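Here the complex is missing one protein chain, while the rest keep their positions.
Letters A and B mark the chains as written, and numbering starts fresh at 1 in each.
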Amino acid sequence: MPIDPQEFADLPAVDVHCHPFLNRGALDAETFTNVASFGGGSQAYMEQGGVAFTDDIRHELQGLKRDTLYFRRMVRDLAAYFGVAPTLDAVLEARNAAVAEGYSDYVRDLYADANLTTLVMDFGYPVPNLDVAQVSAELPVEVVPVYRIEPLIVELLRADIGWDEFERRYIDTLADALASGAFRGLKTVIAYRTGLDISPLSRTRDQGYQALDAIRRGLGGGSMKKLRDHLVCRALELSMEYDRPMQIHTGMGDFEVNLPLCRPSFLMDLLRFPTFRACRVILVHTGYPYHGEAAYMANVLPRVYCDISEGTPFAGHAARRIISEVLEMAPPSKVLYGSDGFGVPEINYTSAKLGREALAGALDDIVAAGMLDRADVRAIAGGILGANARRIYRLD
Amino acid sequence: MPIDPQEFADLPAVDVHCHPFLNRGALDAETFTNVASFGGGSQAYMEQGGVAFTDDIRHELQGLKRDTLYFRRMVRDLAAYFGVAPTLDAVLEARNAAVAEGYSDYVRDLYADANLTTLVMDFGYPVPNLDVAQVSAELPVEVVPVYRIEPLIVELLRADIGWDEFERRYIDTLADALASGAFRGLKTVIAYRTGLDISPLSRTRDQGYQALDAIRRGLGGGSMKKLRDHLVCRALELSMEYDRPMQIHTGMGDFEVNLPLCRPSFLMDLLRFPTFRACRVILVHTGYPYHGEAAYMANVLPRVYCDISEGTPFAGHAARRIISEVLEMAPPSKVLYGSDGFGVPEINYTSAKLGREALAGALDDIVAAGMLDRADVRAIAGGILGANARRIYRLD
Partner (left out) sequence: MPIDPQEFADLPAVDVHCHPFLNRGALDAETFTNVASFGGGSQAYMEQGGVAFTDDIRHELQGLKRDTLYFRRMVRDLAAYFGVAPTLDAVLEARNAAVAEGYSDYVRDLYADANLTTLVMDFGYPVPNLDVAQVSAELPVEVVPVYRIEPLIVELLRADIGWDEFERRYIDTLADALASGAFRGLKTVIAYRTGLDISPLSRTRDQGYQALDAIRRGLGGGSMKKLRDHLVCRALELSMEYDRPMQIHTGMGDFEVNLPLCRPSFLMDLLRFPTFRACRVILVHTGYPYHGEAAYMANVLPRVYCDISEGTPFAGHAARRIISEVLEMAPPSKVLYGSDGFGVPEINYTSAKLGREALAGALDDIVAAGMLDRADVRAIAGGILGANARRIYRLD
């Protein structure tokens, strides 16, 4: 008896990695495409490249965005939800009508259809950061804020302060974010900046002093990397002190990610270092397309976890493959569902639909391969969809 | 209703990356094996390694070449075409008889059977380079020549000239190749040489001057890499000026490829640099086995494309997996069929058969996964098989 995604319909989904958004009202096709798609470039991207943004170029980019299997899938999912034809125009007409009748009600119904109950949100994106209270008030589901260290680093670099004050404000701000309960964990996107090859020796505060001093004096010479590496180590220490998970971006991102240095394997030396072994670290995006590395690390490092977001939904039919390949090595209790949704509520929705379906498919394959008792499937599915995240983030 | 490869039989195939060849007449089994196989070593390889090329060694190497699933498949495809037993001897007997009756007619019928209408050929291999007119005259299909920069670099390095003349001849030759219409695009195999980690800053002509000067003075010190990096940047600039695609080898090649530095991800910094954003870049071989990187880049970089050649056909049953995994992220309109065929017409033939079949299989899986409307399949298949290449190379 193959596994029907409907079997998991009553298992609540926790989206362990996404970004806050506010009601944008009605959206036209071009705006919706720009917001809800992934990749395909932008007007700014082309113009910075000296390409005049003619109608032809606009059309080319819109076409690319709508051409991905992810975007096609989202349109189909929404068409099925609204009961309209599977075209972007029909979907948007229904969507905008629903939003006009009440945004929160629209989102409530949409997320109820996907049994999506909880959003763990990295408030460090978009920039400028959205207000936690406002987002939480507007969204009719449980919102769990996570604090990203990079906007704070930008702010402290801009201030005219030396290391003592920099360090004090950095530590105090993070500690307060965690101690107050306002944020349930930390996050870093150093993979977008200087990369993941972080030496565990970077944790000495001397490195922070030396690096900031060199930056202030305009010396360069890798100072920024030294500073960032140090600050990530300090954030890991605070995560342990407050017993909260640390999310580390690994693998794919937008066009600005440091692709050669975003592979999870670069984190091995750091995470297996005795000092950091107690830290619960979530490898965001499970490093896709390097998810084999993340899964391996989740196997041999007892406090390392895999979040399947961004591959689900933006890599389309990859979702099933990613889940299956991650489960080759990662204990199922360390695998977490997520979407990396942003901007509009529809991304989280289609991701939850796709993720639930891909999970059923992957587990079906694994049972068929004689690797798993059929009776164990539901507990594993419930864990990946939400229970594992609830346990790690202590949400109950 | 599963997708039958026959549904795509009337969609013409453009082989977006292959190499020219001339009629070699009748071929015995050993010669055909050496020419039409991939890998498995050679007499020169073993003798350079101090291994006497005894009959045992010859037999070992012939066995390895015929043992690959790719070679077995080619024999089966040709056996089916000729209606003979699926053995190499039977196939070669039929093949040589057909060639004896007229080479061009043989190739015409063969390619008609695979509906292969166009070969985009990199004339930089084999060395010495074949004559475009002669190859075009002999082949009964559309031939689209592409100009590889490396033989020109070799020639200019051998000449007793300084940077001014080197640069002038380099630019003039490439510009003329494109402006005259003799060649429809450029190609680089720097992944076989100094690797793909090319800084966009390499484009300053000062780097060309400095590097060639150091080479001429015998200074070494990475000068050759600096020169090659600069010349690739200049080729990209010319590609933009003449609005022609640039093919960049990524991923697997023969045993001489720079494997640690052939991953597409090393190109990110270069290709997203504003200066080069307008350039249409084809990631040749879609970086297999690092095709996940290439597909990601084709998603986030609006002018980057994936060519599935070499994996198809030389990685055998990988073809279906490669297409499927590339379509996880690359917009279908940016995926191009190719073979990397060389030496004999049969490689391009079996590749086109396999590619069409693999494409049907991959799209069938994707439709079954609920990611794609069945009605959209034919347009996507037609694009990948040929229409995308015709558009990018402006062949119509």
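Keep in mind that, in the parts below, contacts are C-beta pairs under 8 Å (C-beta built on N, C-alpha and C of every residue); 3 or more make two chains touch, one makes a residue touch a chain.
Note that the structure is predicted; figures quoted are calculated from it, not measured.
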item: Selected residue (touches chain absent from view) among B:L22, B:M46 or B:L201; value: B:M46
item: Of A:F266, A:F314 or A:Y393, the one touching the omitted chain in the full complex; value: A:F266
item: Sole contact to the chain not displayed, among A:V141, A:L174 or A:L301; value: A:L301
item: On subunit B, residues whose C-beta touches the chain left out of the figure; value: 38-41, 45-46, 48-51, 60-61, 63-64, 67-69, 72-73, 76, 86, 252, 254-257, 259-260, 288-290, 314-318, 320-321, 357, 361
item: Contact footprint on subunit A, counting only the chain that is left out; value: 197, 263, 265-266, 268, 272, 274-278, 292-293, 295-297, 299-303, 324-325, 327-334, 365-366, 369-373, 376
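Keep in mind that, in the parts below, only the chains that are shown with their structure count from here on.
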item: CA centroid of subunit A to CA centroid of subunit B, Å; value: 36
